[in-house]
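Here's a structure for you.
For this depiction, one protein chain was excluded, whereas all remaining protein chains were kept in their positions.
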Amino acid sequence: MSLKNFTSINDIDEINSWIQEAKEIKQNPFLNNKLGNNKTLGLLFFNASLRTRLSTQKAALNLGMNPIVMNVAGDAWGIEFGDGTIMNGATAEHIKEAAAVVSQYCDIIAVRAFPTLSDKEKDESEHVLNSFLKYASVPIINMESSTQHPLQGLTDAITISENTNKKKPKIVLSWAPHIKALPHAVGNSFAEAMQKMDVDFVIANPEGYDLNPEITKDTPIFHNQEEAFKNADFIYAKNWSAYNDYGKVLKKDTDWMITKGKIGNAKFMHCLPVRRNLVVEDAVLDSDNSLVIDQANNRTYAAQLVLKKILENG
Amino acid sequence: MSLKNFTSINDIDEINSWIQEAKEIKQNPFLNNKLGNNKTLGLLFFNASLRTRLSTQKAALNLGMNPIVMNVAGDAWGIEFGDGTIMNGATAEHIKEAAAVVSQYCDIIAVRAFPTLSDKEKDESEHVLNSFLKYASVPIINMESSTQHPLQGLTDAITISENTNKKKPKIVLSWAPHIKALPHAVGNSFAEAMQKMDVDFVIANPEGYDLNPEITKDTPIFHNQEEAFKNADFIYAKNWSAYNDYGKVLKKDTDWMITKGKIGNAKFMHCLPVRRNLVVEDAVLDSDNSLVIDQANNRTYAAQLVLKKILENG
Partner (left out) sequence: MSLKNFTSINDIDEINSWIQEAKEIKQNPFLNNKLGNNKTLGLLFFNASLRTRLSTQKAALNLGMNPIVMNVAGDAWGIEFGDGTIMNGATAEHIKEAAAVVSQYCDIIAVRAFPTLSDKEKDESEHVLNSFLKYASVPIINMESSTQHPLQGLTDAITISENTNKKKPKIVLSWAPHIKALPHAVGNSFAEAMQKMDVDFVIANPEGYDLNPEITKDTPIFHNQEEAFKNADFIYAKNWSAYNDYGKVLKKDTDWMITKGKIGNAKFMHCLPVRRNLVVEDAVLDSDNSLVIDQANNRTYAAQLVLKKILENG
């Protein structure tokens, strides 16, 4: 099936066929290198990016598309999202114009915009992403929004599929320590991706750190990391700030750091960037059980699959 | 006719044939997609840009050129423009070298450099643009200089031509309120473009805000907005700071804001970015009479026409 926009894991109609197609792209990445000819992908960054920035450009290039990158804050104008605002302050251009204008030059627009982590309602409204969906006239790809990082979630599903022969592997998404308040997007999209796969999926996090229950749904949540890790085939580590006590860092010790001792022979996953010896110890990242570089590699093929599906819809 | 540089509306020999050719490019934008092969367009930004940044890249790509973008301040070195300066201060590279060097890598150089709005003589000397003209060895395109924005003026001429069947439509360039001191470039280039077309062109601005008389020449200037707007077919809104009392914001109320009531059935134009409900009210921008997104779209074809003419000269 072709695709209009890609903003959350829910845009994946059947995850196993997507994984299969991504693997085929990985085998032969230049097969469709005419599909994007004369088409432009605009990559708009409201926040820092390394993997997403490079892999999404690479994916576009593999399809013969022209990527155009813009750091919105540094390169252009402060953007206003409020409806009916009298714009006599810091913002110089309204999203109504910005999104419509970029649509004149780009055949697809990819957007990264992180949450405030201070205004839960605003973040959950996905006001940046949804404003692009509303006011742009071309397809939108989410390169990590306030609450979702679906290119990462799709990547992770591909990577798990490549690294197991088990019929129903056990996957644990584990909260891990950090010094800063981080978004929920990666955790959310990973959870949603796992819920679509035929896996035994559980989440481990300290009390007070449960993710949004509308996303975790009936996924078992353990507040005891050791118990959750029993017989795990894959441990996916990620920090996030509290959801209920929104955006707060409640736990400052490093009890939950991922160690070799804790994970045994399970494969280790993380979306990166990762803070070594805070989130996870060197011994895990430097072991053969770490899949983090494979995940990074698969970002290209996840993005290329999404672009291909949108271009085929065009 | 082919083209050496494009720095002001005066570089347009016959505007109607340019408009005609731009419309043909718009109908078939990839017709000349080999013309720019193996050629590089350097886009040098001394200031922020959204439309110009994206549309000029898109225009180059449509012609098969490779665009290379550089934010001069952030990416490279502070540039010195003074002649004979002992460079023992903040600037690290002289424009003599910078322009000559960029000419080694780029077949055409496009430059954006805004005015100081504090030093009239310096701004009117167009020292940045003219330094590139003097010291570069390749064609120069003005992406908005101290006093001119000819890619915008050409775009606006194309857009007006597309949106009227009248033999001699009435066009009003109206000053509109803003909180900051803004350049005169857009107003100047729009006035010069209209003076080349077979239109009934007038300017409306508050007293004290008359543009440079060497540019407005014999264009009627109204200090009464209502009177100027009578029977207008197109209202082009733009703020600019005072020209005589150079760079000053003299009028702080919003009497001159463009409203639906004021413009009636006239088409509305603005170069963007525009501050909503300060320059113009939502009801105008959100109506079918607004041409602002069409203008943004035509930026690509104005730039592509200019690039094509320069490449054909090469």
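We call the chains A and B, going by the order they appear; numbering starts again at 1 in every chain.
Operating definition for what follows: a residue touches a chain if its C-beta (ideal position, glycine included) is under 8 Å from a C-beta of that chain, and two chains touch if they have at least 3 such contacts.
Bear in mind that the values here come from a model prediction, so they are computed numbers and not experimental data.
Asker: So which of A:223, A:248 or A:275 would be touching the chain we can't see?
Answerer: The single option touching the absent chain is A:275.
Asker: Please pick, from B:97, B:207 or B:286, the residue that touches the omitted chain in the full complex.
Answerer: B:97
Asker: Touching the missing chain, which residues of subunit B?
Answerer: 38, 40, 42, 66, 68, 70, 74-77, 80, 84-88, 91-94, 96-98, 100-102, 104-106
Asker: For subunit A, enumerate the residues touching the unshown chain of the complex.
Answerer: Where subunit A meets the chain not shown: residues 30, 33, 45, 48-51, 53-55, 57-58, 61-62, 71, 74, 179, 272-278, 282, 285-286, 292-293, 296-297, 299-300.
Just so we're on the same page, only the chains that are shown with their structure count from here on.
Asker: Where the CA atoms of subunit A average out and where those of subunit B average out, how many Å apart are those spots?
Answerer: Distance between chain centres, rounded to whole Å: 39 Å.
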